[in-house]
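Some chains have been omitted; the remaining ones sit where they do in the full complex.
Naming follows writing order (A, B, C and D), and every chain is counted from residue 1.
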Amino acid sequence: MNETREPCAPRGAADFCLSCVLTCALVAAAVAGSFVYLGIDFGTLFSVGAGADMARFAASFFPPDLEPDFLRKTAYGALQTFAVAMIGTLLAAAAGLLLALPAAGRHGAAAERLSRFLLNLLRSVPELVWATLMVLAAGLGPFAGVLALALHTTGVLGRLFAEAIENAPPQPEQSLLETGSGGVPAFLYGTLPLVWAQSVAYGLYRLEMNIRMAAVLGFVGAGGLGQMLYFHLSIFQQAQAATVLIAMFVLVLAVDALSDRLRAWMGHS
Amino acid sequence: MSASTQALSPPHRDPDTRARLGWTLVALVLLWPLLVLAEFRPWALFDAGNLRVMGSFLGGFLPPATSTEFLGYLLDATLETMAIATAGIALALLLAVPLSILSTRALAVSKIGPGPGRLGDRMARAAGRALLTFLRAIPEIVWALMFVRVLGLGPAAGVLALAITYGGMLGKVYTEILESIDTRPARAILEAGGGRFAALAYGLLPNAAQELTSYTVYRWECAVRASVIMGFVGAGGLGQLMDQSMKMLNGGEAATILFVFLVLVLFADSLSATLRRALA
Amino acid sequence: MGFELESAGLTHGNGFRALQRVSLRVGRGERVAVIGPSGAGKTSLIRLLGTALRPTEGRLDVLGANPWRLSAGALRRLRARIGTIHQSPPIPPRLRVVTAIHAGRLGRWPAWKGLLSLLYPVDVAGAHAALARFDLADRLFERCDRLSGGQLQRVGIARVLYQQPDLILADEPVSALDPALADAALGELVAESARSGASLFASLHAVDLALKWFPRIIGLRGGEVVFDLPTARLTDSMLHELYAAEGAMLPVQARDAAAGATTDPEADAKVIRLDTSRGR
Amino acid sequence: QVLRVSAIPDEAPTELQRKFKPLGEYLEKETGLEVVFTPVSDYAAVVEGLAAKKIDLAWLGGFTFVQARLRTHGEALPIVQRVEDEVFTSKFIVPADSPVKSLSELKGKTFAFGSPSSTSGHLMPRFFLLEDGIDPDKDFTRIAFSGAHDATVAFVASGRAEAGVLSASVLDKLLEKGDANAGRVRVIATTPPYYDYNWTVRPGLDAALREKIADAFLKLDPSDPVHKELMTLQRASKYVPTTSANYDAIERAARSAGLIK
């Protein structure tokens, strides 16, 4: 009945993916090349004393400094770090979502190019550079940190959101567009429920990164745990550094748990 | 069925309303102290003095530095940075892939039912997740200082530190990606007696491969930017160069380095697009 | 006018020719069923009419306009007047039923109303009424992935009725429903078309239901219209011929084996029994 | 056989590398070993390297040396230092157009130190500020660590910090070079002198080699044009032997400033 169909022939050999093999070989070559270029020798890592040496380093962090005064300072630092990271991430998530829609090719090719370039630009400037610029723009202090994180993170989240949107199955949104719905409502009803969980996960994950990134922002006066860690590690106050590390760890764990809880609540087993 | 009585008096109120309203309120109430702590003052941006300072600084970005000596440094740094990023990501994958396969719920056959071995499975999963968290919760610099003791100053310690923290991050994100797509195909394979790898390869990867790849490429790009941390232990690179020029407020050099960063990001982006197309 | 196709054809991206030389004219308020073997092109035809695919040859007119000549805004308004019931309802699993129903009217609502309804359902009563017609009123606030196959399909139908379109396209709307419910659901669709004057164009596998509810039947095979007749003039042999090709292609030895081993004396009786009088 | 050398990053790492090049060649000639210099951007990395015996010779600040000494249980040995390092000072700076005239007026301002582990950029200024009754943690609205001395100048010159402190010798060098930022700051105070930088060898380094290295430094003579160039880069007029005991005062200062616990 369908003359156009080609007769079936088990053409398995033709399906062997040549370009896949080539890509794999290329990647492997790049990796090998990198190790050779850097001249890395991990041999000593497995030498006799290595383990003991590293263990001694790790042991120097114990016991952590648990004096009430220092704990209070750490707690305040942790709160401030969290606040900076949270506000920065929230701003970035909002801006990122707005830019992700055109970047996923929803408003024409020109808008796609433009928003993609904008996202790339925001992202290619490291947090640290944004921080320097923002200190000049807004003065020394946590707000500069917020802005720096927000600007860089917008680029990151915008890209991740855009790709999640592109990867989502198109049928639900397509079917809404076919009923004449506008682009934005169709996105909200058709695609958002599909990418929501992943996007929130990316956002929370970025929040966690930003908490750690505050370490780098510490020295522009953004304060918080980052500056404390930098300070105490620099002057070999391992006990204090350990307390700060524990505080960071707790923050990361909390965000992790929040992420898990939220995703479970949004219906993913 | 009881529906007929309900049919007469339709529920005109959404049962979820109260919870939604409540959570929104809680979120708003919590947001306030955060804004205070972060000293959120957008108007400071439009302060004339600040604008002038920033304007003159940005003015310093032009013209970009193009002296041959600097460009030589830059080329070296770029090559080294790319090599460090590639090596670091390669090692990170060695950590991330097994750990994420271990801790993905959608691949746990004991979740179905739940069936036998769920205690062991759950503990393995929890251990996997805890390990991932631990690896990435300790900042790169701490790992780097630890490896310096064994490997000495130089790129080796930096690469290892990068591999460990990035392994933790990649592992976590891989897990989340694998759990956020449609997991029914994987479940069907587990229900037909297939193993963990089979369910991964036939049920999840066809849908997730693109996203996994693009995330990995993105991480590579992050590793390029993270070379500032590698600089701490003598594995220089672009980040260290950037750090210096920014500290010295040397706009011309910063502009040139930023341009290199942008080129690398564009390269990563097109690489990711190519790979995604190949996997479509 | 409902729609008009003039020697239209559709070639898929991979070069597969799913429809060819299709000429059809369906008037306002008319009810037409399309039947045909699997892979005949029924879904392709309906997607063509729903302006989801663009004909690669020939001319298409829907509700008095050539959709592919319209401006973006006008096309959108046209689409709001076409309601498509999909073979498997394209509803995100996590959406609640009430939201899924509301999505039907996004084409008519201003954007703000659509957004608001996502937070707080604006028209609970309307959604409730639409669901009640399919015996699902009590599932108003359930999540769609907690519904059974038949329930989800009914949500898909209710959504299109809630849309109040001028042209209803239904792609196997009752394939997941039991006979009684299938009959009742088709009855609802027919009643809606009669009440609102909307044209109804449905593809159906259940020939008896097509014969019962539709005054005009179109037979499709291999992408071509085989017949297009008032129900009364359809003969048994036409139906046999429509479905014949594929029966003949099933390997014969397997059937024999079954017949030999089975305990059911009727298994090797004539396999295809179609009787235009059944169900009437 | 290699001699592994590093230096604390009190200046930009590329700058350090440039400065070290002739010295490295000289040491190669004198010791007969291959000299490998690794620039780092973290003070702690140098100390860890010394303690783990991954570095043989390092250019350390006074405070960094004290830390290395503690970390190696007194086994890291300082061998030589420049004469200038015996009477080192730090200078407090403000933007040229700032009305501030004395240290006591700095209360309530934002302030930039160099690196937290820098002697002249953090430890000693902090110690002398405390002696003057100014607690940096309480009396400044905000402290920033610029990371390096020349960065501190840039911080203050651009108005990112309202005041800062740095090593006197770096400031002099910048002024000599005619650095634009250095022209936009004004010195308001100078600390009393203290011992600072030295060259330290790792614990357990062969004593003969140690002597050879020390001799190489002490042999440097400004009247020799080759040596002269090398010493200008190092900003040294003459090298003198030094001992661990010279730094006891710094350790006391660090303890009283709460930087060593």
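Quick notes on this structure:
In this text, contacts are C-beta pairs under 8 Å (C-beta built on N, C-alpha and C of every residue); 3 or more make two chains touch, one makes a residue touch a chain.
The structure presented is a predicted model; accordingly, all values stated were derived computationally and were not measured.
For the complete assembly in this file, the formula in terms of the labelled chains is A x1, B x1, C x2, D x1.
Everything below uses one rule, namely that only the chains that are shown with their structure count from here on.
The chain with its Cα centre farthest from the Cα centre of chain C is D.
The greatest number of inter-chain C-beta pairs in contact is found between A-B. In whole angstrom, the spacing between the mean C-alpha positions of chain A and chain B is 3. Centroids built from CA atoms put chain D at 37 Å from chain B. Distance from the chain C centre to the chain D centre is 81 Å, each centre being the mean of its Cα atoms.
Those residues of chain A in touch with two or more other chains are numbered 53, 57, 136, 141, 197, 233. Residue positions of chain C with contacts to 2 or more other chains are absent. Taken together, the touching pairs give a contact graph of some other shape, not a line, ring, star or complete one.
Counting only pairs that meet the touch rule, the chains in contact are A-B, A-C, A-D, B-C, B-D. Across the complex, chain A is touched by residues 33-41, 44-45, 47, 50-51, 53-54, 57-58, 79-80, 82-84, 86-87, 90, 105-106, 111, 129, 133-134, 136-139, 141-142, 145-147, 149-152, 155-156, 159-160, 169, 172-173, 176-177, 179-183, 210-211, 214-215, 218, 221, 225, 228-229, 239, 242-243, 246, 249, 254, 258, 261-262, 264-266, 269, 275-276, 278 of chain B. If you check the complex, the residues on chain A that touch chain B are 19-20, 23, 30-31, 33-35, 37-42, 44-45, 47, 50, 53-54, 56-58, 79-80, 82-84, 86-88, 116, 120-121, 123-126, 128-129, 132-133, 136-139, 141-143, 145-147, 156, 159-160, 163-164, 167, 169, 197-198, 201-202, 205, 208-209, 212, 215-216, 229, 233, 241, 245, 248-249, 252-253, 256, 259, 263, 268-269. The part of chain A that touches chain C in the complex is made up of residues 1-2, 4, 171-172, 174-182, 184-186, 188-191, 193-194, 196-197, 266-267.
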